[in-house]
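Partial complex: the chains shown occupy the same locations as in the complete assembly.
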Amino acid sequence: MVETVLRKRIEILADSPLVRRVTAAIDAVGITGWTILPVSAGKGREGLWHEEHVTGTDKALVLTVASLDKAAALADALAPILTTHGLLLTMWDVEVIRGNRF
Amino acid sequence: MESAALSTFTSPVILFFVLGMLAAAVRSELSIPEPFAKAMSIYLMIAIGLKGGVAVAKSGLGIEMISAMVAGAVLSFAIPFYVSALLRRIGRLDPLNAGAVAAHYGSVSVVTYVTAIEILGAQALPVAGYMVAVLAVMETPAILSGLLLARKGMASDAGSDAGGHARDDLLREVFLNASVVLLIGSFIIGAIAGPDGFADVQPLFDTGFKGVLCLFLLDMGLLAARRLRESRSITWRLALLAVGFPLLNGTLGVLVGAGIGLETGSVAALGVLCASASYIAVPAAMRMALPQADAGIYLAMSLSITFPFNILFGISLITWLARALAGS
């Protein structure tokens, strides 16, 4: 089997207007890239929400793959605003091919 | 006024709004696809901008337009101050949420304006073309005063950690949000193209207008009622304020409009602009600038209570007041 290496995958759920804030943080810690997935509805402590393009009630999922130390730097950078900005962050180990890319 | 109110309730535009609210109230699965709803809101802004611009191309610019624009800007900036004070005292909101909500009431709702134009038109009360420029001008000042009010109430300025990036984003959102760009842009296009240039695009932007407005209000009825049903943050005090503000602000707008000598239709339109609350441009700016504020409050108030109130009753009341004050 082709050789794989371990990296961290981080996914952050954020209000659409705050997505730029999150990707700026990713760029700032030197991670090479990120990808945004749409989300359509959800429920949390603040109740239900549905994607509404007219009122801008949108969230998005920002996904990024990074080395352990850059992932840690990102988590540190976002930790202070997780609660105030209503972000949801999960992080786990993934195998990638040609890991020097990340 | 009775027959006017009656004709309001036999107009397809209003009836589709009611249908949307009823469908959401009985929890039907009916929904308008989001990208299509967004496209309709863009269409409405362009159409209203173009028509305003073409009207100005015909009538020419005048002192009236300048005074109406100044009045609109001042009202938009000023309204949040007393609205926020009422929200804190009567509504029992903290300064942060009071400021966020107040920004919505100082700003305007394009669809409320558009619906008012239709209703006023049906009553032979034409609205000056430049009122679209007033509408565009009123989008923004309220956001600034709302932020001022909210930031005052924050122990440490949580927004300041944002750095330059976030600040730029916010300024763009405030001054170059989609509504402002579309309204001003198509107003200018309408003014340049004039009646002749407009003729070619009239079938889409004028003839089809009322039908699109029906579909859009169907969707807004659905969104407004669903949000109210699912809302957790609305108290009776806030609900009352959400009905009181349009009455208060609408009266203020009519007084100012009559005071600066606008024609009756435009007086009513200024009243409606003051009475209306934003649920397109301002929520996006608040999410960016005040993420700690509870979106459940400001959207439920502006979209689920004030907006339906204005569509169903507010516009008619304000029109009646404008007629009484400015004659017809």
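Should a chain be cited, it is by its letter among A and B, assigned in written order, with residues numbered from 1 in that chain.
Here is the rule we use: a residue touches a chain if its C-beta (ideal position, glycine included) is under 8 Å from a C-beta of that chain, and two chains touch if they have at least 3 such contacts.
This structure is a prediction, so every number in the text was calculated from the model and none was measured.
For the complete assembly in this file, the formula in terms of the labelled chains is A x3, B x3.
Note that only the chains that are shown with their structure count from here on.
Subunit A and subunit B have Cα centroids lying 34 Å from one another.
Residues 34-35, 37-38, 41, 158, 161-163, 165-166, 169, 173, 219-220, 223, 226, 230-232, 279-280, 283-285, 287-288, 291-292, 294-296, 299, 303 of subunit B touch subunit A in their complex. If you check the complex, the residues on subunit A that touch subunit B are 15-18, 20-21, 24, 46-48, 50-57, 80-81, 84-86.
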